[in-house]
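Shown here: the complex without one of its protein chains, the others still in place.
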Amino acid sequence: MELIVYLAGEIHTNWRDELKQKAESLQLPVKFVGPMENHDRSDSIGEDILGKQPTNIYKDEVASSINNLRTTVLMNKSDIVIAKFGEKYKQWNTAMDASTAVSLNKPLILIRPESLHHPLKELSNKANVTVETMNQALKVLSYIFEEGNID
Amino acid sequence: MELIVYLAGEIHTNWRDELKQKAESLQLPVKFVGPMENHDRSDSIGEDILGKQPTNIYKDEVASSINNLRTTVLMNKSDIVIAKFGEKYKQWNTAMDASTAVSLNKPLILIRPESLHHPLKELSNKANVTVETMNQALKVLSYIFEEGNID
Amino acid sequence: MELIVYLAGEIHTNWRDELKQKAESLQLPVKFVGPMENHDRSDSIGEDILGKQPTNIYKDEVASSINNLRTTVLMNKSDIVIAKFGEKYKQWNTAMDASTAVSLNKPLILIRPESLHHPLKELSNKANVTVETMNQALKVLSYIFEEGNID
Amino acid sequence: MELIVYLAGEIHTNWRDELKQKAESLQLPVKFVGPMENHDRSDSIGEDILGKQPTNIYKDEVASSINNLRTTVLMNKSDIVIAKFGEKYKQWNTAMDASTAVSLNKPLILIRPESLHHPLKELSNKANVTVETMNQALKVLSYIFEEGNID
Amino acid sequence: MELIVYLAGEIHTNWRDELKQKAESLQLPVKFVGPMENHDRSDSIGEDILGKQPTNIYKDEVASSINNLRTTVLMNKSDIVIAKFGEKYKQWNTAMDASTAVSLNKPLILIRPESLHHPLKELSNKANVTVETMNQALKVLSYIFEEGNID
Amino acid sequence: MELIVYLAGEIHTNWRDELKQKAESLQLPVKFVGPMENHDRSDSIGEDILGKQPTNIYKDEVASSINNLRTTVLMNKSDIVIAKFGEKYKQWNTAMDASTAVSLNKPLILIRPESLHHPLKELSNKANVTVETMNQALKVLSYIFEEGNID
Amino acid sequence: MELIVYLAGEIHTNWRDELKQKAESLQLPVKFVGPMENHDRSDSIGEDILGKQPTNIYKDEVASSINNLRTTVLMNKSDIVIAKFGEKYKQWNTAMDASTAVSLNKPLILIRPESLHHPLKELSNKANVTVETMNQALKVLSYIFEEGNID
Partner (left out) sequence: MELIVYLAGEIHTNWRDELKQKAESLQLPVKFVGPMENHDRSDSIGEDILGKQPTNIYKDEVASSINNLRTTVLMNKSDIVIAKFGEKYKQWNTAMDASTAVSLNKPLILIRPESLHHPLKELSNKANVTVETMNQALKVLSYIFEEGNID
């Protein structure tokens, strides 16, 4: 039994690669999917496909429509969602994706530095598990497969 | 036919009172509900009811559990959700509530200053309507009742 | 027990008024809701609220976002949907609203002239009942209340 | 991870073949399904199986019942729906299928010539992404698999 | 708190009137709804509204479409469904309505003579409660309001 | 793409075997599942597993609980349901299973002799397609795979 | 806006009366519903209505079917569920009702003595709020109505 894990959240660090490598070295039967990690591509995808838009707001609107389509397709296929918050940026799309996971009954692991506990308290309360580091998130994933659960 | 509107979002300005007064002067058959607007009460409600918690994180956890219960009860009763973002604060609970509304098929009106269009682009794309001012949100509400729609 | 009926479809004739008057004269406990019937207002509502848009496509986008919000709010409140197709116009939004009703398990009555039976065959097959005239639709509504069913 | 894409819409041009060939040449892990593309077969399938019907309306009714069954089976299996509108025909079944996709939370890509933007504005607003050409639709599909998302 | 009870099943005896009178004499806050009880009207409603159909099968098809619409509207409004089976007739529509109630999470009370226990065993197993007489069904309804539960 | 088809209905003839053989000879990518076809085993399964019950009604209750569990497991896995009615027996569990399929949005093909059209009219109206013979049902299944739809 | 609160849990103390009185004295717009509180009646209701059963297990089966029907009807009408665990008895039906509330997205308040924290830890984690006393539960209810939320 293979599980699909959607990795929501910040795209300015390489935390996804780190997580993938560690999961592989543990031989966890997990496949990771997630958003476009190339920030420029993510911001320009609307105009890349549909051409120049009249204003920056409409440039953003067409880009976000394609990013949301990607997220919906991949989250629908997922068994678990991990959402990672960092110190920088607004990250409202991360909060949105995490909340969607909860509404779809997809178990949610929230990764956030302790410093963010106050502004994330309501989302943390809705998440199944809140951790501070990727290693902790990985241990939660790993726990699902412990004790001969999966052949 | 009366509609119930949940007012998600910032609790540091009196935008809800303004909206209620204007809706009343227009005699819109609308009832507004929303989160606790007393910020200190909202932060301390967990300890107010359950007593002193061992750490600030646990103080936040118990407060948010009660705030989320309130939001869920009232949003379940609502026909429309309005979510207002301001220039300050992280506002991740606002993004979470707005996303929940979308998942529950509750129509969502997003109010945000133009300056926030980029970080809110994915959420704006999921909202039914995005506006910049309360007056515009009120006009959207008012439009539902135009042309003899409601006896 | 009062039933709420959403009247989807063409806004270029006064069929809704006719239907309302006949239902009233029959004293059916039915309340009708529906889309904006002022065509110009419906097309310009986006710019009326949000101001001039850069292109006609974006003018349409903002108008339709507000029209869809209105439809979603009112259809969520409805017990039955009646969708009327006429000889003119594309009427794709009518087909969209009718299909949404089916997906939401809201019983759907389709009104269409016999001449349109071929292009509407798939939608007619999904509708609960297909009729050709408003009088027939009214008789279907009336049948729900026959034989002392409702006090 | 292979995605299944339902191709709703016009069956008078060979756009599906074109799309399939391009997707293959890009080696996208996508399988396409869709309606009966032989128009005569689609119209006569009811009588082909159930025998001569008493009127054309009933011929249409039995044909559409089988076409709708096929669509429901295949759309239920799909991860994405692409709906293509052309300049000709009423295409109400296309609007119906597109709307069903939205209700089932299946991401929807709408392809339509710019000339149709006004009558399709409400459906376009509900679609995740609206494009004008098959190439653009293909680029949206391709974007889902970019940046090492899928092994 | 008033409960709405849909009375599915045989329309050849006056069991609904009996049940209504007894519920009234017990002053239970219950409103009963149900199918057309005039058998001839129920069978001819399609042709009554839509005119003569070419065959008996199509006469039945149009009648059943309107009967099913009525049932769906009223069952959607109901809190409880009571389905009564008698010794005569096929009663497959009763089995269909009872099964729909189970799927919609509407509590189901089945009334059937003991003689029918074998052919109804699977449906009886899905029902919440199976009884043999109307009086027993009434006692189940009455139990909901016992001990000061409802003001 | 393989489809799973649940074969509800009579277990006194070998129609399932016939259907399977024909589907195989047509090389349709279809897997059939269904209820226990050994009638005695089906009736005694409760006592076979749980031991002698005090009355026939309780013998039936425990048997039907296990039959319903089997049906639910297999219908949940299915893409299509075929329900066959014959001239004999009450067949209320067939009507129940057919109605469950409709509620679960599983496309339903009804097979019934023309002689049963009147008592099955409401269920026939809810089915996607009604046919009279197994060959016709097979042609409907086959149509799903026509015109290169499935690789 | 009145809220309906289902009071699940122990029926051997008069905690419901206490809660009702306090809510009344606070003039909270809340209506309470719940299970049969007369324990003997609850255990014998099956035989009271259906007559003597052959074994105690079947006596229990018929009683529980009617108790579950009552609970389903009333919980479906409720906006909030409060589940109270005491020191005595197995209380598995309380755990079952509490879990059902969570699955139905009905906010759940769990009342339990601190001594039971370990065996209730998984259920407590799924509840929205866990408290130790009725007064605390009442304060949570009261908080929903604070700050002019409800007219």
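For this structure, a couple of remarks:
Note that the chains take the letters A, B, C, D, E, F and G in the order they are written out, and that residue 1 is the start of every chain.
Please note the rule applied: contacts are C-beta pairs under 8 Å (C-beta built on N, C-alpha and C of every residue); 3 or more make two chains touch, one makes a residue touch a chain.
In this text the structure is predicted, and so the values were computed from the model without any measurement.
Across the complete structure, the visible chains that the omitted chain touches are A, B, F, G. Across the interface with the omitted chain, chain G contributes residues 56-57, 60-61, 63-65, 67-68, 71, 85, 89-93, 95-100, 102-104, 114, 116-126.
Residues of chain F that touch the chain left out of the display are 4, 31, 33-34, 36-38, 41, 45, 48-50, 62, 65-66, 68-70, 72-74, 76-77.
Those residues of chain B that touch the chain absent from the view are 54-55, 58.
Note that only the chains that are shown with their structure count from here on.
Common partners of chain A and chain E, by the touch rule above, are C, D.
If you match contact pairs by residue number, over half of those in E-G turn up again in just one of B-C, F-G or A-C, and that pair is B-C. With chains reduced to the mean position of their C-alpha atoms, the one farthest from chain D is G. Each chain's centre was taken as the mean of its CA atoms, and the one lying most distant from chain E is A. Inter-chain spacing, taken between the CA centroids of chain C and chain G, is 42 Å.
The centroid of the Cα atoms in chain C and the matching centroid in chain F are 37 Å apart.
Chains touching one another, given as pairs, are A-B, A-C, A-D, B-C, B-G, C-D, C-E, D-E, D-F, E-F, E-G, F-G.
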